[in-house]
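Note that one protein chain of the assembly has been removed; the remaining protein chains are unaltered in position.
Labels A and B are assigned to the chains in the order they are written; within every chain, residues are numbered from 1.
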Amino acid sequence: MKSRKNIISIVCLIAAVILPWLFNSTYYLSLFGQTLINIIIVFGLNFITGLTRNMNLGTAGIMAVGAYTSALLSTRLGLSPWIGLVAAILVGFLIGRGLGYPSLRISGVYLSLTTIAFGEIVRLVLNNTTSVTGGAQGLTNVPVFSIFGIQIQRGIPFYYFLLLFMLLMFWLSTRIVRSKWGRAFKAISDNPDAAESLGIDIAKIKILAFTLAAIYAALGGALYGNLMGYLNPSTFNFDFSINFVIMLMIGGIGIVRGNIIGAIVVTMLPELLRFLGDYYQLVFYTIAFIGAIKLPQGWPAGIASLAKWIARKTGLKSRKEG
Amino acid sequence: MLNTILQLAVSGAALGFVYALVGIEYSLIWNATGLLNFSHDKIITLGAYVAAGLFFTKMGLPIPVSFILSIVVMILVGFLMATVVLNPLRKMTTIFTIMGTILFGKMIYELIRLLYGSAPFTVPGLMTGTVHIGSLVIAKSNVYIIVIAVIVVAALQIFMQTTKTGKAMRCVQQNKKASELMGINVKQNIRITAAISSVICLIIGFMVIPLYTVSLSMASMIGLKGFAAGVVGGFGFLPGCIVGGIVVGLIESASVLVIPSVYKDAVAFLVLIIFLLIKPTGILGKKS
Partner (left out) sequence: MKKKVLGLLLAVSMTVSLAACGGAGTDTTTDTSTADTSTDSAETSAPASDVLRIGVAAGITGNAPLEGERMQQALEMALEQYNESDGSIKIELDVQDTQGTTAGALNAVQRCISDGCQVILGPHGSTLVLAVGDTVDAAQVPFISGGTSPNLLDQFEYLYTCRTNDTYAAAIGAQACVESLNATNVGIFYCSDDYGSGGMTVASEYFEEQGIPYSAEAYNTGDTDVSGQILSLMNSGADCLFVWANGVDLAMISRTMYQLGCELPIVSSSSVAVQQYIDLCEPEWLEGWYGVGEYVESSDREAVQQYAADFLEYTGETGELFGATYYGAFQAVIQAVELGGGIDSASIKDGLSQIQGLEVVLGTYNCDDQNNLMHECSLIQMELTTADDGSSVVAPVVLEQLSVDY
């Protein structure tokens, strides 16, 4: 069983590596880049909304702060994007702790309202502090990364850069989920009382989850700025936050590999559905809605059980005959 | 200066009643199902489009007739929402309940866009005009909203206290299992609640046409800020919604005197966060 999973992973990796050579156009490469960044952000979201089951609908706001922090440092102060990245991580850390504390007192739907409010406030502030952020006109000329003086151009080079990053965060996420932190995350959502009696400091763990999620989101935001080269507050709205949760749901809540699938499906599907013309948003949301109600385990699990069901049916038939 | 402050207070309070009605419609569903209906702003929009778009504009029916026919349509929408969204989601975890209603809302939004197109339109001459109180001005439609909000709350309270269905709704609010054991059809009850909520959404959508015209995004802000009204006033407590709405409306309106006007929109959200942190049960709230 395990070796089958490994084979699938290796095949996917190889596919990811040769992908840009098969689809070598600015359109697809940018799309793949956005997908990779979305994967990273969903890894983070997985910690709170996936494992500790705390709803976060303000991901876009955190992403925006990370993006603007990094971009402002590199455009206004001329610092390297690497410093911007570190700054974004720091900012994410601060926001995570900042949002983590309210999450102790507020839960469930109330928390979701708080995160929505947070996202909206961030967007409004970014939009209206024009002298600092460029306001509604946005921020242009966000530079690209360089390693040892060689620029990593947008396009194929940056795709590999993002792929490496994504794999790094994937490895990190998997390690965390399997560690005692990850088990603690699950414990406090499944059975808080038992968790407490086992000596888990619920407050500390909740804040930790939020901090991790915020770091991932801020990091993703910084990379997003580098990918697009341009930032505008209007991008980071409530709908954007919703998309990340949809990715989480489709992939299977709590499953790190599922995060990857979810992000890929949600980012790429609207593009693949372009042929539906005016109807593609409706089709996409209907599919997502049906998925939410009928496939709460996520689509991969749903498809797997469908496959098993079919196998069983055909298996039974042949058993009867034989 | 005093005049300005008074005028701001009047405008703020008037807006507050819109928030209050929004608080009422989602509180009904919250009380009955424990779900927050994130699609409510789209239902409000749908109400406006059905009344003004379908019956009035496309079919050319007079306004009162359009409104009554829309009530029928919205009742059906409520039933649909309960059957397809609310009842199935009730048993699932928070993430799905929230996302389920959000996605349902997006589906409605897309349907409206595909059926009616994207151009905003209005009903000329609908509830236009102002009422003067001394040197203060208030739009007629705002006055109607205030009156209707009070009537709705009063009517709902009477309904919940005296009629059989209403009493059943209160039972379902307090304890679903016990209600079921007592023979109350919980699913049916939720359908009725959703229908009532949808009709209130229709009222809101219709009443704000003179304020915001009929457009796809007409209710998104009042939808989000309406959450603040419910939280501030007492989550799930109907008369509390009125208090909460007025408070939020007043604070928002008064804020232009102290902070740059662009941040006015952020004020409602800030108030929401503060109340959630300090007093989540709201000003009048009792149960937690």
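Some points to look at:
Everything that follows uses one rule, which is that contacts are C-beta pairs under 8 Å (C-beta built on N, C-alpha and C of every residue); 3 or more make two chains touch, one makes a residue touch a chain.
Since this is a predicted model, take the numbers as computed values, not measurements.
Considering the whole complex, the hidden chain is in touch with A, B.
Remark: the omitted chain is touched by one listed residue; of B:Met1, B:Leu181 or B:Ile278 this is B:Met1. Touch with the chain omitted from the figure is made, among B:Leu111, B:Val143 or B:Met221, by B:Met221.
Interface note for the absent chain: among A:Ala88, A:Leu113, A:Leu163 or A:Ala263, the touching residue is A:Leu163. Residues 6, 10, 13, 17, 21-31, 34, 124, 127-128, 130, 135-138, 140, 147, 150-157, 160-161, 163-164, 228-230, 232, 234-235, 271, 274-275, 278, 281 of chain A touch the missing chain (whole complex, contact as defined above).
Interface residues of chain B facing the missing partner chain: 1, 4, 7-8, 11-12, 15, 18, 113, 117-122, 124-125, 128, 130, 137, 139, 210-213, 215-217, 220-222, 225, 252-253, 255-257, 260-262, 264-265.
Throughout what follows, only the chains that are shown with their structure count from here on.
Rounded to whole angstrom units, the spacing between the C-alpha centres of chain A and chain B is 32.
Interface residues of chain B facing chain A in the complex, by the touch rule stated above, are 36, 88-89, 92-96, 98-100, 102-104, 106-107, 110-111, 114, 224, 227, 231, 260, 262-263, 265-266, 269-270, 272-273, 276-277, 280.
Those residues of chain A lying in contact with chain B across their complex are 49, 53, 55, 57, 102, 105-106, 108-110, 112-114, 116-118, 120-121, 124-125, 127-128, 238, 242, 245-246, 248-249, 253, 278-279, 281-282, 285-286, 288-289, 292-293, 296.
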